[in-house]
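Here the complex is missing one protein chain, while the rest keep their positions.
Read from first to last, the chains carry the letters A, B, C and D; within each, the first residue is number 1.
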């Protein structure tokens, strides 16, 4: 146990769809204070893992947060136990303003009766989340007209105000430009100081810069696990996921550099 | 091949593009921050959005008022952002859908299946059940089956595993070298510039800078995007 | 308001009927839209014809009829609302219309409360009378009881009852069952289907299984079509299992095609009736704009109702409701109707009617196979029939006040 | 002006209250006052529909069920009140004079029980039904069609239990209303005042609900139900509250309809009646505060006046209202007002109320799965 809230421990998680094993006995853990990465080829089962942890898909095995078993509970219950997540495609309440979005998210621990009162003023927690995600100026803007990246930040903000113990982010920087990625990565590192942060990403540069530990999934199983360098060096990971190019572009070379060796990588591109 | 002249377009009351002109070249990359209007520009190009003013010219023909399906029939193909598919159709049906009525339909499908083995593996699965990356591969395969003269790609590598990113990038380069025109939106500046003959940087719906592609352009682009 | 007023029936403020000009306002209340428009449009139309005739003939008490047509919209609360509107806003002297018993029951409290007049033209289940309603259609002893007598005379031993699920068929069948017991006819089945449903197949299967001598049909509206078709499909024929209906007339029969041919109906008026007035009536109707081309019992009764009102007003020399009721009570009010000379019963506000039973022929006209000896006096509470339980009659009369 | 803005609806309600409670009784004839009372009933039901449908996204096509519960509870009470002690309601005598009053009628002799039933019956029924439906995540067209089927089922049930409920003819001929003689203009005015006051109360209640956090949550649930789940709320509960409140309002509307109109029949609670309630809400503006009430009153008025002067035309007009409003003004007539307001506020730098205007242009085009 590294932190106050206890760890997120996934043990022998299995998810099946009509006989197809999407996740077949995955175990890993994540602790407060680290930015934990879950990577792997398309279709490896990363999103399905998160779905199972958050109650969207039915899984067997065990998922605990601290001493609470999460598996088998309803989504809203799991959220109330302190698990927040974002989605591969940002989903915010498009008809509501940024502030209203955050306020709703912040309200989960409010009593039912207080729901019947109108909102007065802005919670300090919401105010600081607005700061954090850089949307202070946009508080009255309907979320529907935010840009893609801003929506993703808003989603993170909505999680933050819920004070969750664990945040699960599914491809949070997909489609973001380089400096937006940097901003997001730094935000995640700040958040991770007190919470469990689990990130699914395909952006390897992003992973290298911000990951503390990495778990690689392949065909529903854990293929490799460890520190960034360790995982990158794993030939099996290179073969199914990174391509051999990864070895040559280790370090902080921007991802754009990867393209220089595309032809080479292509030969190894195996798909799922 | 494709010209976008002085495009002004938007959604409802809001204007997103304020008179954008695309540089004319075979392979053009459009770069810019989130919300800059890149996807909007591509939607105008394929016809999903009617511009309030400005012109879309394809292959010398003014297609501004043509619906998307007619533009596709004239040789444009479009891969939208966000891994879109027909969720209730199987992977195979997704492909057959575009292959229908084409002479070499069967072999075109075969060709794409061998390019993306994951699709072959999940041929009978409903596309809605595929993983994000698998769906994106499907989307690109669908576009290629139409044997387009021009490919419009909106962040085609978003959410794709590195090996396949490489594969897609390779494919794009190769198609480009074979003479296909490409209009590309990408966050991977390096790749975009390598592929592109010309680039356009969009900032808040204005053309912030344009220039020739190639690795040397990267500095200029980063600067243009920083403002 | 206060609660002290014991008598809820206190008449509302005196009527507002305006007799100062040279016209008199009457209200016509029929469903011109909705499901019952199917039947009621014709009634509305024939009321217009009657009004035109009377106007051409000098009007009522020298005043031209100015009618206000309202749409009941096949909705009973609308009937109530429009009645109130006609009486209190338009100040009409009387209202004519309604078809289903439900519509009449919606109108009844309103005309009673406002002391208005309502003329109702359709055969019904009886067991009702109101000082504010005049009934020109048949009550049970003028239509259903003659039909039962006819069946008994034909030697019918077993009878199947098929009806729509609402107050008229339910009550009519209750009476039929009482009378059947008296006549020694066994009821071998009783089926109801909602008014707006056409599917009768299951019920007809039950008729096939029960194999009755006759079917007594109290179905109303277009549901009859589904019934007749299912009956025909099941191989039932007038030769083996004839139907006697009380709501299929010249107007309805064509919609059922040849499949209804050979079956029976009990009415007071048929287009085929040979009376002095009938040919002229038919001719005028056929010439009337938007006419359906055939005459039928309910429309004839509606036609009578306007003439009955004219006779009453002229006997009373007034359009005031109380005067008219007084004139009715005097007795001797008659109308020379297409069905013959009918006489108003001043007590119960029904009219005497001839009983007739017809058989549907290939032209969807009725060949009359039986006629009553003379006119049948109306007896809504079946006081002349000792098989009808006295306690029910007493309770109903008491409830009616 | 800006400080006033949040209170504009209250001022609106106050003006409306004065119009209904002071002006209307002074200027309208008894007939039209009575009709206005009837429109108020529909408006009460419509205010609830506005909450459930406009704000909550539940297309409640079967509000007739709850309208009917309230109406029949009231009608049974009034029928018993008008029946001499020891005797049966007239319509029952017709079928079986010797039978006793059906057991479920008995408690409706009591004033208190009747009033409690009008409130509790819809709450219980909507609670159970809504819980079952929403927990099973039945929504969209499914929910609409099912709720409509229930209205049909209840209407047919009442039609076919003629001895117990009066059937298709319905219940009518009420003489007293909790001891007051109904055929008395002063008492009719009183009943009208009750209906109008309750309408005002319902408007206030919905106004408060809409501006509350619950109101925001309801809109959030309407727009992205599954997302709400991931914020730790159970959308089923949120929808349930709105559904129950709407049911309660429909029941109150039905209960008042009875003494005002003097008759209740299954047709008033069946499919067409339920859809007509929706028509008013759509016309006025489903998501706005006043829209549903005013729309319902407009439809009621149209029916009374145009339905009289031009019956065929009224059917066409009603049909066209459905078509044109849905086509061109999906947010109803009130959105015209909203648009004007929007322009006004925008020019002053304040965005329009996003809650009122789920701008259709924002609808996602993505992998929409039709449910």
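Heads up, the rule we're going with is that a contact is a pair of C-beta atoms (placed from the backbone, for glycine too) under 8 Å apart; a residue touches a chain by one contact, two chains touch by 3 or more.
Heads up, the rule we're going with is that contacts and distances are computed from a predicted model.
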Omitted chain, identified by the protein name its UniProt record gives, among "C-type cytochrome", "Urea ABC transporter permease subunit UrtB", "Alkylation response protein AidB-like acyl-CoA dehydrogenase" or "Phosphoribosylformylglycinamidine synthase subunit PurQ": "Urea ABC transporter permease subunit UrtB"
Of D:36, D:51, D:152 or D:260, the one touching the omitted chain in the full complex: D:152
Residue among C:186, C:199, C:330 or C:391 that touches the chain left out of view: C:199
Touch with the omitted chain, as defined above, among C:38, C:61, C:152 or C:178: C:38
Missing-chain contacts mapped onto subunit B: 46-48, 67-69, 72-73, 78, 80, 84-89, 93-94, 96-98, 100-101, 126, 128-129, 142, 146
Touch list for subunit D against the chain that is not drawn: 59, 61, 132-133, 136-138, 140-142, 144-146, 148-150, 152-153, 156-157, 159-160, 224, 226-227, 271, 275, 278-279, 282, 312, 315-316, 318-323, 325-327, 330, 360, 363, 365-371
Interface with the undisplayed chain - residues on subunit C: 33, 35, 37-39, 41-42, 165, 191-194, 196-203, 205-206, 208-209, 222-226, 229-230, 232-235, 251-252, 254-259, 292
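Methods note: only the chains that are shown with their structure count from here on.
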Of all other chains, the one whose Cα centre sits farthest from subunit D: B
Chain centre separation in whole Å, for subunit C relative to subunit B (CA means): 75
Rounded Å distance, subunit A centre to subunit D centre (Cα mean): 45
Residue numbers of subunit A (touch at least two other chains): 89, 145
Junction residues of subunit C - those touching two or more other chains: none
Sites on subunit C touched by subunit D in the complex: 1-3, 5, 8-10, 12, 32-33, 70-71, 73-78, 80-82, 84-85, 88-89, 101-102, 105-106, 108-110, 113, 125, 127, 165-167, 170-171, 174, 192, 194-195, 389, 391-392, 395-396, 398-400
Subunit A residues within the subunit B interface of the complex: 17, 40-44, 47, 88-89, 145-150, 171, 174-180, 202, 204, 240-243, 245-246, 254-266, 268-272
Residue numbers on subunit A that touch subunit D, as the complex places them: 54, 74-76, 79-80, 84-85, 89, 91-97, 100-101, 103-105, 107-108, 110, 114-119, 140-142, 144-145, 158, 162
